[in-house]
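This report concerns only the one structure given below.
With one protein chain held back, the other chains of the complex are shown just where they sit.
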Amino acid sequence: MVEKKITKAYCIKEVIDALSENIDESTVIAGGTDIMIELREGKLTHSIIVDVSDVAEMKGISITPEEIRIGAAVTFSEIVKSKEIKAALPGLWDACKSVGATQIRNMGTLGGNTANGSPAADSVPPLLALGAKLIIASSAGDDMVKLSDFFLGKGKTALPKGAIIKEFIIPMQGKKSRIIAFEKLGLRNALAISRISSAVSLNVEGGVITEATVASGSIGLIPTVEEDMSKFLVGKAANEDTINQAASHFSAIVAERLKGRSTVEFKAEAIKGVITKALRKAFNQVNS
Amino acid sequence: MADFKQVGQSITRRDGVGKLTGKALYPDDLTMENMVYGATVRSPYAHAEIVLIDTSKAKAAPGVIDVFTADDVPGHNSHGVLYKDHNVFCKGKVRRIGDPVAFVVAETEAQAREAVNLVEVTYKEIPAVFDPKEALKPGAPVVNEYSDRFFFYDDDKETVFEKPENYPFPNLLFRYKCRKGECESDSIWNTCEEVAEGEFYSPFVDTAALQAESGIAYIDENDRLVLTAGTQYMHFDRIELADALHIDEKRIRVVNPVIGGAFGSREDLTLQIHLAVAALKLRRPVKATYTREESFYAHSKRHPMTMKAKMGADKDGKLVAFEAEIYSDSGAYASWGINVTRKACVHITGPYQIPNVKIDGYAVYTNNPFTGAFRGFGATQVTMVHETLMDMLAEKLGIDRIDIRMKNIYRVGSQTANGQIITESCPLDKCIDTVKKAMSSETGDALKTTPSKESYIKKGRGIAACWYGTGYGNGFPDVSVADVELLPEGRVLLRAGAAEVGQGARTIMPQITAEILGMNASDIEYYSEDSDECEDSGTAAATRQTYNTGNAVKLASEKFKAEIIKEAVHLINKSLPEFDRLNSGHKFKVENGEVYLAILPTKRVTFAQIAANLAEEGRTLRVRDSFTAQTVKLDENGYGAPYWPYTFNSYGVEVEVDTFTGRVQCTKAWCAQDVGRAINPTLVEGQIDGGFVMGLGYTLYENLGVNKGKIENNKYSKYIIPTAMDIPQIEKYIIEDPETSAPFGAKGIGEPVMIPVAPAILNAIYDAIGVRITSLPATPDKVLKALKDNLL
Partner (left out) sequence: MFDLKINVNGVDYEREIKADMRLLDFIRNELGLTGTKEGCGEGECGACTVIVDGIAVDSCLMLAVQCHNKKVETIEGLEKNGVLHPVQQSFLDNGAVQCGFCIPGMVLSAKALLDSNSNPTDEEIKECVSGNLCRCTGYDKMFKAIKNAQKSYSGEGEK
């Protein structure tokens, strides 16, 4: 086994320089919760690893009425500790709290969760539902990408070689908080990989849904914005009836998408429960 | 009973500080000078002939010292706890995925692991069989043609003593048959008011002990082979090593390091002989440590069982007849397949008096991972059968679920299906009563819940009653030996070869000696983990150490006490003129390291004085004693006394079923465990907690996902065991009813604490949502499907 070269970077410039040394051979480590497993299993083909866990520009959380910015190296625990995030983006907070267990949350980062491209990444559905954007840094400078355009296939993302996710930008639409709810079905209460997850962000005026984005995890190969569900919800009343209809609708979508897979029967049924709970949480946020 | 000073006290664990400070050394924590590392080459096929093993590339790889295969095993290339049907290294063919084929030894661990991939093994795949029922069909592939088995079976599946090739059921490892009363006639079922029946399945599950297999073998300065791995039975490992290495047992020393959990998976050997073969040839210390993924392949699993049963009762709920058929998957090797399947068959009646019983059981070889000992040893699998059927009968008859159990449970004087009489220590009624009372506190009705806050969450309660037979059983010689020695300065040393696997043997054995000798347990020195120092106390398994070795320790301690009184009299008399001497040892007491005459306490000597006198006279005081448990082998109709003593328990639980997702949470648990007498109540509670949570995982989460012999879930991220967030509040009730043949009345509980969990939860699920899950684990997909099917 050839020893990997590791660079510990403290600023974006160091990261980019280190990656640029050989963009085909280099990758990034932050929390290590995925890459260390690949390293142990001998599956990590890159020979250069750049540690970004202490990169200053990737560590901050900033909140304005227009947007919330979260650095890509911010850990789940740091988000969970943030009362501001909990108040402003409850569904994102819930999702981050549901990741793994304490140690994993202490290490794992928002950027890593996204960059890994796993369909089961817990923090991704709420970010998708919120219409988050990524700032991707490379030697060519910063670039902004919609998160919904980021996932290309199983484990495949739009992150160019030699580039890194620097920051997440979540539009706040001039509000103090957004309606965002997250629900996940795991097999146990901690250290649970999501079997299905769903996030819903809404705008509700006078009891009617005026805007809606539904995103899902672990249904198919990539975390997905459920366009059809979003359309379905807009114009409907924010009540139990809508929830019941939405559950059936989502179930049909899942049944179609997973047709022929062994999990279809279970997931098409369980998604009803997951979306029901997510929508209930979202509606509760309307009233609060 | 008399007042006890040590027994019944929650004395602090002897090994606690070492484990809490990181000083306790587990096998992978050991290193030695000049040490080399081994890694195992394993079969990727479930059933294949080995055509060729080419080790040349591996041997030429950087750092590689040698590669060992079957040809390098000096003695018998075989091992096994009962039948010697495992190969040390497979020769000729492999019978399961993960079978060891070769062992690469290199200067570093990384080099050894890399070179594993360079060992070129040419296999020729042959037809494999994965289903026990398929494996019983004539013409099925023969999994294990090993000719040193005791018997094979003919057309009627009755025993014959011949070679396998002559008979149609070569894969049949064991056949159990029990016939009691009018069980063969159909008419007995017509006399029943109601009959409940069902088919049940328990999957491949794993002990998943936290410490993966690891060990070191080396040759010491006296040219003896020393093996330090983690085992439940040092003395047996020594026998197996001697046989495979072809050296005298006297040249072998087995030392246990601290062991990170066992639960049965450290009974069959894994890496021990591999290390020893290499160390013997290379004359350097050889170490190996399995990865978690490899560990899941290396050790034994719980026997998957398919169980079909029916149970009938009269209109009052008294049981009339019971019938069951069990197919038990032994995988590629026998291991404890015979004993596990027998235990399953004996226990499947539940702790209930039934006049007519018919049970058939079959243990079968397949090309699956091999199965063996795992907490509960067959009894864990069958409890869901009798407890589900019991609840079904109660419902059909309109009788309360607790009442129907009380009508049928074993009490003192009851006869089991095997014709055995329960003569004493049978407080099952008290266990059930205790649980019932505790469960009633909330709503006044033990089996009624408070309303649920969310309509999609359904609450339910369930109860289960179980029994568990201690020891190897079935007439097998079940012997423990202990000895007590007086050391210089009057110190007392107890020796017993009982492995400490976390259960607390190191803590309670000295407690027993301390009780007898009137000392503090902490003042008793104790050796237990070295085959040179200790005699054979049998395996740390079968719930037998407290009862068996506890008895041996008590007997040896009592003998020591008698001897030290004699020595005290001798010493007191030594300086006295002939006519002033004491007449006898009567009325002497032993306390706090002193021996004195109770009726004239000034006549006293200390242990230290006795030790000094012994030294002066060139003598020592070291006494040993042994205990052998009494069981009687079953005859061809299952008549006998297969185990003794029996332990009883009753657990109740409350569950919440999320009807949206099918997820089940166990939210409350009440556990009443009969212990005979608790030597150390905190340790007893710890066993109940641990057994409950292991049972919880077995019921709701755990499944190795074995598919065509491949273990899909061979890592912790896939083999789901309960976390700290998944457990209910566990209320524990220790029920004491001393057993006269036990040390201070104490019976073992290590395994029984796990067995009522699955049926209690399954019954609670039914109570909550009206569907019966009969195939474990009760995962969301199964629950959701059952709910959906129930609606249709």
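Of note:
By letter and in written order, the chains are A and B; residue numbering begins at 1 in each of them.
Just so we're on the same page, a residue touches a chain if its C-beta (ideal position, glycine included) is under 8 Å from a C-beta of that chain, and two chains touch if they have at least 3 such contacts.
Keep in mind it's a predicted model, so treat the numbers as computed, not measured.
If you put the hidden chain back, the residue from B:P132, B:G504 or B:G709 that touches it is B:G504. Checked against the hidden chain, the listed residues A:A190, A:V234, A:A255 or A:V286 yield one contact partner: A:A190. Although one chain is not drawn, the whole complex shows that of B:E240, B:E567, B:E685 or B:E751 it is B:E685 that touches it. If you put the hidden chain back, the residue from A:S62, A:T102 or A:N239 that touches it is A:T102. Within the set B:A135, B:I727, B:A746 or B:I765, the residue that contacts the chain not displayed is B:I727.
By the touch definition given at the top, subunit A reaches the unshown chain through residues 3-6, 8, 29, 31-33, 36-37, 39-40, 49, 51, 53, 77, 100-104, 106-107, 189-191.
Seen across the whole complex, the unshown chain contacts subunit B at 10, 12-13, 15-26, 28-29, 207-212, 258-263, 291-292, 501-504, 682-683, 685-686, 688-694, 715-717, 721, 723-725, 727, 730.
Note that in this section only the chains that are shown with their structure count from here on.
Inter-chain spacing, taken between the CA centroids of subunit A and subunit B, is 45 Å.
Of all residues in subunit B, those touching subunit A in their complex are 110, 114, 456, 658-663, 665, 701, 717, 720, 722-726, 779-781, 784-785, 788. By the touch rule above, subunit A contacts subunit B in their complex via residues 1, 101, 185, 187-191, 193, 195, 263, 265-266, 269-270, 272-274, 276-277.
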